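For this depiction, one protein chain was excluded, whereas all remaining protein chains were kept in their positions.
Now for subunit A:
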Amino acid sequence: MHCPIRARAYSSARSPAVSALISLRDARLFQESLITNSTLAALKNAYQTGRFRIVEDEDKASADLNSNRSLPMLQFPKNKIFEEVTNDAKIGEWRKPVTKWARLAKAVLKMYMTGLKNNWYVLKSAKKLSTTFGTAPEKLAAELYKDMTFQEIENRIKELRPTPLRVNRGEFQELYRQKEFRKIPMFFALYVVFEEFLPVICYLLPSIVPWNCLTPGAFKKLSDLHAGSKDLLPYKLQDKSVPTYASPYSVPLANVIGLLRSHKLISRWKATVYRASGNRTQLCELLTQLNQYFTLDDWFLVSKIVNADGIVAITDRELVNAVLERQLYLKGEDLNALASTETGKRLLVWRLFIYWSFRLHGTTCVGGPNTFSEAWGVNNVSIMNFPGSTHLLDLNTLKNVVDQC
């Protein structure tokens, strides 16, 4: 018989096992990181051998990892449509300018219609899941996190590899993204008022648009806004190269509110009420949930990439979304444009790899001896969205990484 639960990292007698930063300064140092960090090596190996790949077409992606219908488009179809019309011999030259714009308008309207329909389907499937398991979608995420921690403890003792949870990553993401449905009534109201000017309104106020109806321009605006909240992250408050343990309750209230607002977890009026009342508990619990969401999503992806026998493929939309949520980009960077080129795609993938390798090295998810909480401490928010290296990987340092591949 074993004692399944070890002394926690919150016990001040023991400090959590902290993994080392990934060095990007030059190729040699990166090579050393590859040797010392087996997770990084495993991820690199999967990417190099093609066991992990990024695809455009959802049909070619792993069915249980992606939910493209709940994500926005990467490229605005304007150039494609204009080119099609230009090359279409059946359309008379005099008609082409009008046809181009008409077809573009039609495509945009179709995109909104499809987006709204998909929102409905996502909501329906999330409802179905929560009915099957008898809990509300928000609570189901907490239940899944609990299942994951139970599995980690059991796997550590029985020395087993991770096994699937009761829902897959695609379903988990849809559970998280179903809240976008709440925007639809407002969206319809705006449509009734502004009619064909709705795209202009959406461009000016992108936050009112359901997530999967965003155009790349609006997405860029939101991503720039989201990058601004990086300074509020707990690791930025610490004056250390490797962040030390910080519980959600140790983060200043203003930062907690800022982070929650940035991740759209509380509305403006709620934030005002909480700030005025000084009620920390509710807000800190929301921050905990956000942190658990990231951990769970990382677990879904990395355990699949490292442990799966076949090919693991995620779509470029999922890649962009993963990078955006984890704030692994610089302000002003166009993630959609990056994901549309091979080099950009590689850059985003490697940013994720470095982030994962730092976080998950030595945990049961990648065959290590510790559970995630044992490695970092219970709900350690200091590593939330921490890039895993002193500086974020960019196109200049990418060559140090690519040289090793």
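In this text, a contact is a pair of C-beta atoms (placed from the backbone, for glycine too) under 8 Å apart; a residue touches a chain by one contact, two chains touch by 3 or more; residues count from 1.
As a convention for this text, contacts and distances are computed from a predicted model.
**Student:** Mind telling me which option in "RAB2A, member RAS oncogene family", "LAQU0S04e07756g1_1", "DDB1- and CUL4-associated factor 13" or "Calcineurin B homologous protein 3" is what UniProt lists for the chain we can't see?
**Tutor:** Cross-referencing UniProt, the chain left out corresponds to "LAQU0S04e07756g1_1".
**Student:** Given that one chain is not shown, which residue among A:Q173, A:S373 or A:S389 touches it?
**Tutor:** Considering all chains, including the one not shown, the answer is A:S373.
**Student:** From the list A:T36, A:S207 or A:S250, which touches the chain that is not on show?
**Tutor:** Here the residue in touch with the unshown chain is A:S250.
**Student:** Identify the residue among A:I153, A:L175 or A:A322 that touches the chain left out of the display.
**Tutor:** Within the whole complex, the residue contacting the unshown chain is A:I153.
**Student:** Which one touches the absent chain: A:T281, A:T343 or A:T390?
**Tutor:** Reading the full complex, the residue touching the unseen chain is A:T281.
**Student:** So that we can see where the missing chain sits, which residues of subunit A does it touch?
**Tutor:** Considering the whole complex, subunit A reaches the absent chain at 1-5, 8, 10-13, 142, 145-147, 149-150, 153-154, 157, 245, 247, 249-250, 281, 285, 292, 371, 373, 378-379.
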